[in-house]
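With one protein chain removed, the remaining protein chains of the complex are shown where they sit.
Let's turn to chain A:
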Amino acid sequence: SGELYCSLPNPRNVRFESVNMKNVLRWSAPEGTGDGVLYKVKYSVYGVGKWIRKPECRNINRTWCDLSSETSDYEEQYYASVKAFLNGMCSNWTETTRFNPLTDTKIDPPMVSVSSTEKSISILLTAPEKWKRSPEGKSISLLQVYPGLQYNVSVLNKKTKKRWFFSISNNTLVVPWLEPETAYCVSAQIHVTTPLLHSGFSNEQCIATLKDQTTK
């Protein structure tokens, strides 16, 4: 392909970093090179015979390239590759390992909303959305991508420090028989059994149960 003889060291640690299927190609600059290195990027669908250049990531000096759009079909798997240029020299193309968006993405914690009565708290969980091309684009919940998605919910009684764990499939939970006028803190995590995936726990949402009206 008329490529120059390439003696520049290769880009290092070329890999996909994916969160909620926002799939970003990242790499580190070639060893021993300072500023001024430029890069170009290409990608391919596994099993299909051609590499496709990414024009928006041609002659860039940053060390990442958003390939979310190009890798949005999570029924396919992908490779990507990066080449470096400096002072008329070039590196070899350096590839990622095979990227499977379905199993190789990280999932954010769910959104947690809580409300309370005198002796119970109600918890509403919302799974994150899959990355989409534009804010106006159609929203796809990760629940649709992972039908086996479940929530692990932790409820802490701030007074007694007693903690409960629940594992639920639907996105609402009512915790009954609680103490009035007591603060409870809720945190939740997403867990997918196949493929094996789980998010971190969300930040704690705390709420107090109401004053017991019957004890006036």
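One rule holds for everything that comes next: contacts are C-beta pairs under 8 Å (C-beta built on N, C-alpha and C of every residue); 3 or more make two chains touch, one makes a residue touch a chain; residues count from 1.
Please note the rule applied: contacts and distances are computed from a predicted model.
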Which protein name, taken from UniProt, belongs to the chain you can't see among "V-type proton ATPase subunit D", "GPI mannosyltransferase 1", "Interleukin family protein" or "non-specific serine/threonine protein kinase"?
"Interleukin family protein"
Check each of A:Leu102, A:Ile140 or A:Cys185 against the chain that is not shown and name the one that touches it.
A:Leu102
Chain A residues touching the omitted chain (full complex)
44, 46-50, 75-77, 79, 97-98, 100, 102-103, 148, 193-196
